[in-house]
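Heads up, one of the protein chains got dropped from this complex, but the rest are sitting where they should.
For chain A:
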Amino acid sequence: MLVNVPGPWSPLLGRLALSEIPYTNPILAPLFIVIVLAGIALIAGVTYYGKWGYLWKEWFTTVDHKKLGIMYIILGLIMLFRGFIDGLMMRTQQALGDGPGDNGMKLMGAIHGYLAPFHFGQIYSAHGLIMILLAATPLLVGLMNIIVPLQIGARDMAYPYLNALGLWITTAAVFLIMISLFVGDFSHNGWFGYAPIFEMAYSPGVGVDYWIWTLELVALGTTLGSINFLATVVKMRAPGMTWGRLPVFTWTAVSANIIALTSFPCLQVALALVGADRYLGTHFFTAGFGGNLMLYTNLFWLWGHPEVYFVILPAFGMLSEVIPAFSEKPIFGYITMVLASFAIAGVSWIVWLHHFFTMGMGPYVSTEFSIATMLVGIPTGVKVFNWAFTLYRGRLTFSAAMLWSIGALFLLLIGGLTGMMLAIPAINYMVHNSVFVVAHFHMMLLCIVYAVFSAIIFWFPKIYGFKLNEVWGKIMFWLFSAGTFLVFFPMFMLGFMGETRRLDWPFNPQWGAWFDVQEIGIFVYVLSVLAFLWMLYVSIRDRHANRVHTADAWGTSRSLEWLTDTPVPFYNFAMVPHINALDEVAWRREHGFMDKKPDHFKAIHMPNNTPIALYIGALTFLVGFGLTWRVWWLTLASLILAVILMIYRSNKGDPGYIIPAEKMEEMDRESKARMLSDDSHQVPHGGGFSGGTVTAYAALDRDASGPLTPPSDSRHL
């Protein structure tokens, strides 16, 4: 039943062989050595400082939504860097390889430039997959993870263990795609794959298999996460946090995760069918034997388009938090803002066909999807107008976070304009599959990246207790923006010059000048990466000077996350606050309630750490690796073990633990003292008065429950 593969196969090692390791490749071999050395240094360092226990207890086994969020963000930033290096290599290949006939440089066996076609193909395929699913998505999921529970006044996510599981499965996907650098090859059929070129006959190597299982793993991780977010927002809101008081960022998280929950399964099914074709010899997407290759494209984009809104909506939410804070005004048109988010989410379901107008489905179908696509422009337009009028009559401070947000607005305008062009079949035929499309979605995805940097700078002090260096944040912003302009303005121009995408050899010498400008741009980006690292270094070095002594780090913040201590203690709120208004913190600030102390404390209930999520994550990596190389025993063994672990954990459950009221009071006092002191050496491990209960809530439940029974407002696991 299983498909025969070309080349050797053995039961023990599957398709693995020494020759699959590209130790002669002049780029990969040194890179491998560097990574191994860095890994050894890291391990040695951690051992020398005796930090293994700390890492294990505080990070690897944690279920704390803030720590998981931080790990998501670190993962996302690392992958953003990897994807950026891919981008640098692609730009260099096109700059060197451009030219007629036999011109240009020839290195490393390539006919043009320094990358042979299959190598170039792997790089752009990995780049696209990484940037959308392993950089943007973890960054956004990480920020949602940290902020959403804080914004609704919850102690953690609804399912803390599931949250950890999502992170570790995503990490497994990252490991899988990273290992494809050094063991075998990655797919070269683009991040979305094409039927039938990904069939065994046309892609006999393991590349497509790496691609399938990496995608399946992130899809799994993200779906788990989306269930969690929805349950959290629906069930865990603090008293008084009615739907009409939900911060816009949380609203966008809800709309985004509805999209994710409903669309990711589509991708998983599509890929499972590709897998069936490649492993079992079925004919879902083959050209012959009744297969339908157009079906794949439909299924993929049925997920693919909602996915792009899954990533942009939280970014819109971030802009909606940062812009009001630095305009010292509430967001303009809160209700339309929320409605627009859901309009975008809803319409995103009925537009997928605009990704392949060129398949030739006839004018009636095309027109329908074209108009549906343009409908998305309406709520998007409303959002931009609302942000613009949030600035109106405001008092604007152009801090680094604000600059990134406003930069995102401009990118959104350009991306929207070009999106509206692509939405029209008559225009789309001329620029589809050209670098014009590439430039369009980079405007949109960079809008997300801008929003993410803005959000990181904005919320950093809440989590770490000190601000990032403003000057270097701004320098980075300007360098990054210069890079964006230099790389993507030429890309739009090249689109109008007819350059199609994914050319290993850009054959037209007239494109050359623009490639050179792009190459300069990419090096400006390199400078901005250095500025980012320097910003981190300077900020950590000067952390005492930049320490935040108030709950509200910026003095003008608005939503609930700014109510609790800085840095946020592990239980988030010593006493779950009662919500009185939209923009609770702004309301309390105006009414002088910011410094109100809780009049009593209650015992709280927290979840226990668990290593099981980490184990299952590691096992899913082995499943993916085993499947890719067709090592059946490894696949089966890991799969069975993972299932056993899941069942074990489900049966055992987690009773959690109780922190008694007296202890809470003590931790709260400590945390407050720490917030006011200049000493940020300690890892924040507790405390924090939350502003407490201002209104009726305090009267609701005066008799604090005994130390051993969970309080009534805690979560039951």
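By definition in this document, contacts are C-beta pairs under 8 Å (C-beta built on N, C-alpha and C of every residue); 3 or more make two chains touch, one makes a residue touch a chain; residues count from 1.
Following the convention adopted for this analysis, contacts and distances are computed from a predicted model.
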Out of "Hydrogenase maturation factor HypA", "Pyruvate ferredoxin oxidoreductase subunit gamma/delta", "Phosphonate ABC transporter ATP-binding protein" or "Ubiquinol oxidase subunit II", the chain not pictured bears the UniProt name "Ubiquinol oxidase subunit II"
Option touching the unshown chain, where A:T62, A:S434 or A:T484 are the choices: A:S434
Contact with the hidden chain (one of A:F410, A:F441, A:W478 or A:W534): A:F410
Just to verify: which one of A:A388, A:V471, A:L636 or A:A673 makes contact with the chain not shown? A:A388
Which one touches the absent chain: A:W243, A:F507 or A:W632? A:F507
Out of A:W251, A:F332 or A:F488, which is the one that touches the chain we can't see? A:F332
Considering the whole complex rather than only what is displayed, give the residues of chain A touching the chain that is not shown. 6-7, 95-96, 101-102, 105-106, 109-112, 116-118, 121, 185, 188-190, 194-197, 201-205, 207, 286-289, 293-294, 327-334, 336, 356, 358-360, 362-363, 366-367, 370-371, 374-375, 377-378, 381-382, 384-398, 406, 409-410, 413-414, 416-417, 420-421, 423-434, 493, 495-498, 500-514, 516, 519
